[in-house]
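First the structure, then my questions, so here it is.
One chain of protein is taken out of this complex; the other chains stay put.
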Amino acid sequence: MTQTFWTYRPLPLFQAPEIHTNLLWDLGILFGSISLAYFGFIFLMRNRLSARKAAVRQHKRELAPMISNFLFYDPETEAEGREAYITMKIEIRELLKNPFNRRILSEVLMDLKTDVSGSARVKLLRLYRDLGLHQDAYTKLKSWRWERVSQGIRELTEMEVEKAYTLIRPFVNDKRGVIRKQAQLATVSLREEGLSFFMDTARYSISEWQQIKLLEILRQREDYNPPRFRDWLTSENRDVVLFALRLIRHYNQNDAEPAIIRLLQHRNTMVKMAAAECIRDFRFKAARDPLKVIFRKSGEALKLLILEALSSIGDAHDLPILQQISEQDGNFVVRSKARSVMNTLVPGSALPVAGIDPLEPVAPQENPKEEPQVLQTFQGQTEINELEVQAEEIPATEGFNLKPTPSAPEDNGLPELSEQGAHIPMDDWDEALFDFCLKQELRAIMTQAGPSEEDPGDDIAFIPYIVEDEPEEETSLQSDREPALIEVDYQVVVPETGNPSEGYHHETRTSSAFDLSFIPLVTEDSAEMAGSHQASEPRWSRQATDFEIQEAETLVPAFGLTGEPEDETSFSEPIKTEYFTAQPEKTAPNQEGTFCIFSEFIREYDTESKLILLSEIPAVGGPKEAAFLRGLLEDQDARIREKAAAVLEELNGAQVGPEETKPARGLQLRNFGRFRLWRPKKERTHE
Amino acid sequence: MNSGAFDILLEYINIVFLVFTLVLFLLFTAMGYLSSRSSIHYRNKNSVGDISRIMASPLSPSITIIAPAYNEGLTIVENIRSLLSLHYVNYEVMVVNDGSKDDTLQKMIDAYDLQRVEREIDPQWRSKPIRGVYKSRQRSFSKLTVVDKENGGKSDALNTGIQLSESKYVGCIDVDCLLLPDALLHVVKAFYQRSRKRVIAVGGVIRVANSCRIDGGVLEEIRLPKNWLARFQLLEYTRSFLLGRMAWGRIDSLLIISGAFGFFDREIAMEIGGYDTGTVGEDMEIVFRMRRYMHERDLPYTVEYIPDPLCWTEVPEDLKILVNQRDRWSRGNLETLFRHKDMFFNPKFGRLGMLSYPYWFFYEWLAPILEFLGFFSILLFAYLGILNWSFFLAITVMVYAFAIMFSFYAVLWDVWSYNQYTRTKDILILLFCALIEPFTFHPIVVWSAVRGNYKKLFKINSGWGSQVRKGFAKA
Partner (left out) sequence: MNDPRLLLAEDDEMLASLLRYRLEKEGYLVEWVSDGRAMKESLERTLPDIVVSDVLMPYFSGIEMVDYLRNEIKSSIPVILISTAGNETNVLNAFELGADDFIAKPVSPSELMVRIHKILKTRVA
């Protein structure tokens, strides 16, 4: 029986291995007997299932009258009632010596608990504890099987064994997901303070589902006095921030305006959306401009939210940008939403769209009267023709060499200055330079736009905002990270006490968007903070920059002397950098904490969007943009250059002030030295 | 017969069949293992907690259920009523009347007191023109939206719904299937329980509702179908959903979401342009494209699978309808696989390219054809007198035993997980079906698949394949 399937001939290149027919028979028999075993199992299992069901039923029947008796026992009752009650108590204790009975009774009480309310429920919970059933749940907590632990936690939560709180609390950051989630629910549910504990310590990400469940527990709590959730907007756990935002919205706590507006610039879309929802509901007027700024980079859902928010906080001044959106946005829904918002703000302001070339300069004619007001809001006076200039420029689309940063939309929403600094290719030198300048100016605008206590942060993408007057920042950072997670850079700005305008330490941290293994800790001592900063590895730090600044100012001209040769040769057009590096030197002292709204955004855009942004400058920005604009005068794209020139002229025309005095050439060089942030790492290490 | 070339050919056929069978055994064993692990894990995880409280949470996302209807006049009103009574707050039922030739629309207008509303529609969106959008005047039916459009097929109707929806998630279902009241809660849970990956689609089990007692849109008693064809399909569904998709879901390589119950992240679905109207396998194709979209952008994502029996549907009891259905499935399969042929063993797509796609190619598409050819070669060999009978018998018995084992295993898990067929007789019948399936039902399936492939390939070559208008054969 050693033949193959078909008669074997030794001709082919490959040959099927010979398979013994016996082997096949053996396998057949094996599979057959396994089938038989399954057959047996199926019925065995059915029997066991139904047997257990019957047993449970039987036990329930036995227990039911006892439970009823206990729950409705009235101490005022006559003697025999009391006697029956006491005998039953003894009886049930006897019954409970059987673990199966205990389990059934727990189950029964848990089931009943969801069905009854009022005094019966209170008695039921007491009965559970009186009978010592919670002890079983405690034992479960010690099990090594995750499902038993989580079951135990759930039981204790359901039966409101408040004492279990401290036992369950350590599981809140358990590495086994199911236990962790159950423990979080338990902590929040068992004690009112549990929520604060959880929000303070949560290190893992909190799924949306978990957030829904947590909120549900809070919603069911009677006379609940929620804490001020703004305190957690500064959390380093993204999901805590998100959850805090949602709770703020749910409990109508509108006391965190600046922080919420700041969170619009969070890297994560969901956080942005939650913030936008708060802004829409609480009508934070100050958020108007940040909303407009983040608009273009947003996805459809966020865009719609922003438009909704604008319709609740905006006014006629927002019409031009809405007009642009309604004409130029790629998404139909967004376009119609923009028109409807326009009509909400100023009835009749939206134009019919069909058959109208979207590139025609319709906008300026539409609301010529409003234009000056818009501009005055930000800089006092300017010329109206700015929008017309823009309209002429818009058709331009190509030939701009500022490449969009190839970034994942989600976690890299706002590209990091630090990242750019660390690995920017030399081709992008000028781009990087005016980036930095823009950041400065963006800060300026944010301080103007937001309330005065605004914390001037540099990295708009992440910095947690501190509402308290005390400029303290939570900074402690552990290093045990989960390696598989996405790493992101962010900076922590630590304003030193005493001199708010100088000496910001900017540290770049490497952390992870998801890895939240650090426990936030508020340190009051800035020296201590500095220590902890040095512990972390600064890949690129503004501290170093500050050092450079001093160096640059004392050792004029620093530029070119300390730099490495290849560093310099790689400047394709070194001269143009002078223009826009000049400005911050002048403005920095009196405009510390300002930044340019446009910097983050313009880099990512195509020419057309850039032109649009530029045309916004006189309205939103103001004189501080001058430097940035001068930088653009050297841009490779002719239209950008023209546009920048036009806007710049407009700005210059609009204001006469000390800020506009042109610095001397030497100063420019010095300044150049100051902004050489993007040197390769090895050069920096020399310092 | 003594020519060397023929012998070589035979030897190669030998090898192909051998390798094919071996890999099949290994794969199915792995599947059994994975699905069992997955089931146990799922049960442990979900024995914890009660999800019904969540339905009214302010954080729960909006869902639109899109139900395309074509000539459903007889049942549409009842079906909608059942869809409107799901346990969830933030949802909308959008019935898309796909140019029905009967009184489907009028029945809905009458029963739900509908009136036309103005809706702006993106002129860029490619689907057949919309004739009107209707909402009810009564507040109790405020969840209902009816879209009337020109006929364009199921995919086109679903696309219209996806486009008109404003919800975060869209569910594409067959209007005649029965959803359990908790269905949407499970769906939301599936979408929302991940925190690191974006869940782009959620699929679920389809259970066979033939002969079950359904009253007023409520499943009152679960019974085994009386019809033999439906019983075989029940067994087949049990195997495919409980073992197959469970296993694929476990390793995040699920490639197909049933058209009768599939939910998608609307943003992604819009990005990829919705369903492909040019294929009859749109429910598989869209998952391919969504996965590809996420893969190409390197975004962390997953497709979730809910093993709970949430969707019940009637399977065809008529042989002709069944053959047509399977014929259509295999054409859809072929079209989808062909369209995404660059994924085949493409490491760029990870497990998708290295495992799922090849599996679908070899065992869902190629297997019936091979079986068919194998059958005829056996006949040929027998005729020529070169068949090694003892070997043939042995291998047939072994393959048969394996098939039985796999089916029994599926039934075992079904009993363990749900134990829904309470009568012992029902289980015995089901097991009996497993015993006779290889000789009875299976050849029908193979034949339908071969026919579908033949039709597809032939018609592409003769150039009129696209003219066949696809109706709404009941899936």
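Worth a mention:
The chains carry the letters A and B, assigned in the order they are written, with residues numbered from 1 in each.
Operating definition for what follows: contacts are C-beta pairs under 8 Å (C-beta built on N, C-alpha and C of every residue); 3 or more make two chains touch, one makes a residue touch a chain.
Since the model is a prediction, treat every value here as computed from it, not as a measurement.
The missing chain, though absent from the display, is touched by one residue of A:92, A:112, A:270 or A:644; that residue is A:112. Residue A:120 is the one among A:120, A:218 or A:633 that touches the chain missing from this view.
The chain not shown here is touched by just one of A:42, A:71 or A:287, and that residue is A:71.
For the chain missing from the display, the contacting residue among B:87, B:295 or B:455 is B:87, taking the whole complex into account. Although one chain is hidden here, its contacts on chain A can still be listed: residues 57, 60-61, 64-65, 67-69, 71-72, 108, 111-121.
In the analysis below, only the chains that are shown with their structure count from here on.
Chain B contributes residues 4, 7-8, 10-12, 14-15, 17-18, 44-45, 47-50, 53-54, 57-61, 120, 122-125, 166, 168, 188-189, 191-196, 267, 270, 297-299, 381, 386-388, 390-392, 394-395, 397-398, 400-402, 404-405, 408-409, 411-412, 415-416, 419, 424, 427, 431 to its touches with chain A in the complex. Contact residues on chain A toward chain B in their complex (touch as defined above): 1, 3-7, 9, 11-17, 19, 21-22, 24-25, 27-32, 34-35, 38-39, 41-43, 45-46, 49, 114, 146-147, 150-151, 154, 178, 182, 185, 205-213, 215-216, 219-220, 239, 246, 250, 299-301, 332-333, 336, 408, 410, 485, 514.
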